[in-house]
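So that we are looking at the same thing, I have put the structure below in structure tokens.
All protein chains but one are shown at their positions in the complex.
Order as written gives the chain letters A and B; numbering starts at 1 within each chain.
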Amino acid sequence: MRGIKRGKAICCLFLFFAALALSCFSGCVKKSSEKEILMWLVGSEKQAQKITELGRDFYKETGVKVRCEAISWGEAHSKYLTSVVGEVTPDIGTMGLTWGTEFGNLGAMVDLQKAFPADLKAIEDDIFPGLAASIRYKDSVYAVPFDISEYIMYYRTDMIGKPPRDWKELASLLAELNRNGKSMIIDWGGLGWIGYSPFLWQAGGDFYNKENTVATLDTAAAETGMEFFTGLYKRYGVPKEEKPVEQGFKMGDYPIFISGNWKMKTLADVAPEINGKWGISQLPAGPTGKRTGFIGGRVMGIFSQSKLQNESWGFIKYLSRPDIQLKLYEATLESHDTYLPPNIKTWDILPMDAAFKGPLKAQAFDSKGPPSLLGWDDSTRFIDTAIQLIVLKGKDVEAALTDANDELNRRLKK
Amino acid sequence: MDMNGIKELERRGAVRVTSKKKQQRTANLLIYIFLIAGSFIMIVPFVWMIATSFKPLDEINTYPPSFFIRKPTIAAYLELFRIIPMGRYFLNSLFATTAITVANIFFCSLAGYAFAKHRFFGRDKLFLLLVGSMMIPWQVNLIPSFVIVKKFGWLNSFYGLIIPAMSGAFGIFLMRQFISNIPDDLIDAAKIDGCTEFTIYRRVILPLIQPALASLAIFTFMAQWNNFVWPLVIIYSSKMRTIPLALSVLNGQFGTNFAMVMAGAVVATAPVLIVFIAFQKYFIKGIALTGLKA
Partner (left out) sequence: MKPFAKELNRQKWSYIFIGPSFMIFTLFLIIPVFASLYWSFTQYNILQPPKFVGFQNYINILFHDPRFWKAMTNTAIYVAGTVPTSIVISLALAVAIDQNIRFKNWFKTFFFIPSITSIIAISVIWKWLYASGKYGLFNHALSSIGIPPVNWLGIDWTLPSIIIMSVWGGLGYNMILFIAGLQGIPHVFYEAAEVDGASEWDKFRNITLPLLAPTMLFVTIMSIISAFQVFDAVYIMTYSSEGAVGGALDCALTIVAYLYDTGFQRFAMGYASALAYLIFLVLFIVTIVNMRLVEKKIEY
């Protein structure tokens, strides 16, 4: 008896849901004849909504609708991959800096250099030079910057009078901090290639030669950079494991740290107690006098399967305009997102405190992105391994770099 | 036997009974301590999750994580429901998950019964294939399954969400293990009474495996409700999103409104908790109906 009753209940439930589902399906079918660009944003729902909102102004100008949907960072790579396989790609995709080249070489993305050379040049001229170099692979460009994220140094103004301007000052500052049981944190890409790259560049070295045909980690400059970088961990107590940066900074155990620009936002949210007691500065200069940092960010490109390639390009150009980037920046001030415009001209009109704008802009001008070559993502782990072997296992710097260099060269030949 | 001897025996008996009671009581006490201490360790992150969802912005992200809320607020929930159509996503998830769970209970127990108690051609080989298929990491099956769903035209639909998950190797294996415990006599007796195979399944097997069905329902509901990767690849319009998909984008690139993420997690967890509590009672039901008592 009871069984039958329950069975009936389940049937009713099922019918209810079936009806619901049917109503959903019918809801999805209606389609308008108007053109609509679909854009996927790797990032937050809020930012996506802001872009859809900006798309309404774009619609007034061009008659093309825009819908922007957020996808999460962790799974974006596989999401794009399957969308290409399933032929359900969006028109515009935003993605990590190196993915454009990667997907582009597999034929999934439009070569902007071939399709829109004149417009592309205009965009490239206005973005920070380090980024411009990173998006170009041989004679192709598959995506242009959507925003930037860059390395910057944070310090407690109430504990450290002046930020260190070069390696020497950094070393003596750390020695002094160490005496009081304090130190520095390298947060973004610590114990990895991203953390090493500024020191490599500041020492006058690079990962490859200019043509990206030979790895150059066996040079004296690479060794100088590595020696200093790993020395920070080995001699000056920079933590080898992840530390709660904001907490350490707030409590003063780590009154100085290097991280991405987004920590400005996080600090303001999480540690309001120390508002006004910290500042940012460019990275300390190496022996060459350069203060080069690392720059990354999201890029946007057009998928080859898109039927609205011209319209999509129109919207990408739109998003590259200073006045539009300004609106995006202003929108993120209210939310917990971070957005820094890649267009240099936007920076002239950016309503930001000069104490922050100055160092950020200067650092962005003196920054480099990851080398632009196929298989870079596959090579980075050899550099990571070298760094970790030196710091954690006490391996000789020169030997570790030589091994990494061999691996990098081996991958170039493939 | 003299009187003394009898008294002595009685005394011993009394001692045995009271000492047994005492033993029982200490044993129970130990069990309570064990369970209470364990429970405490288990629920810490959960409590923190709920606490965080009610915190104002300047209280979240404290380190060490704090369980106390100075000024509780429901701002995070309001914000959550404002920026994403949670109601719609909730129904999407509920519909897909319920349908999958009901289908699994039915199909898995049916197949599990056949594997446990029937003898048919190819049974053991099929079963081995079934168990073997679980040993291939799902990651490599993702792309081919996706292509097949696409060939059927089920991308971005409930068909694509539900049909591939309607039965599973795990469920069939689970059911077979439990049903194999049921004595054959019960089934034979039903056969002698002239029951058809389906009646045996419904009248004999199903009542006996209620604890196992409850487990299967809980696991299926939980796994499907939280399923992330499959909906992620086959759903590409915001209308069709399920709860986990909606929550994943709450997490921004770097800075995050943690209270909102946790509020989302709480909303997402509630149905699983309800299903768990609802099905729990069937763990006890099963034994009362075994029919073995007589």
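Just so we're on the same page, contacts are C-beta pairs under 8 Å (C-beta built on N, C-alpha and C of every residue); 3 or more make two chains touch, one makes a residue touch a chain.
Quick caveat: nothing in here was measured; it's all calculated off a predicted structure.
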{"item": "Contact with the hidden chain (one of A:D125, A:D158 or A:E242)", "value": "A:E242"}
{"item": "Interface with the undisplayed chain - residues on chain A", "value": "74, 77-78, 81, 84-85, 96, 102-103, 106-108, 188-189, 191-194, 239-244, 247-248, 377-378, 380-381, 384-385, 388-389, 392-393"}
{"item": "Missing-partner contacts on chain B, residue numbers", "value": "27-28, 31-32, 34-35, 38-39, 41-46, 48-49, 52, 63-65, 107-108, 110-111, 113-115, 118-121, 123, 126, 129-141, 143-145, 148, 163-164, 166-167, 169-170, 172-174, 177-178, 180-181, 197-198, 201, 208-209, 211-212, 214-215, 218-219, 222, 226, 251, 261-262, 265, 268-269, 272-273, 276-277, 280-281, 283-284, 286-287, 290, 292-293"}
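Throughout what follows, only the chains that are shown with their structure count from here on.
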{"item": "Rounded Å distance, chain A centre to chain B centre (Cα mean)", "value": "39"}
{"item": "Parts of chain B lying in touch with chain A, wherever the complex brings them together", "value": "57-58, 60-63, 83-84, 91-92, 94-95, 98-99, 102, 142-143, 146-147, 150, 155-158, 202, 206-207, 228-229, 232-234, 236-240, 248-257"}
{"item": "Of all residues in chain A, those that touch chain B in their complex", "value": "3, 10, 13-14, 17, 20-21, 24-25, 27-28, 42-49, 69-75, 78-79, 82-83, 85-88, 90, 149, 244, 246-247, 260, 262-263, 265-266, 269-270, 272, 298, 335-338"}
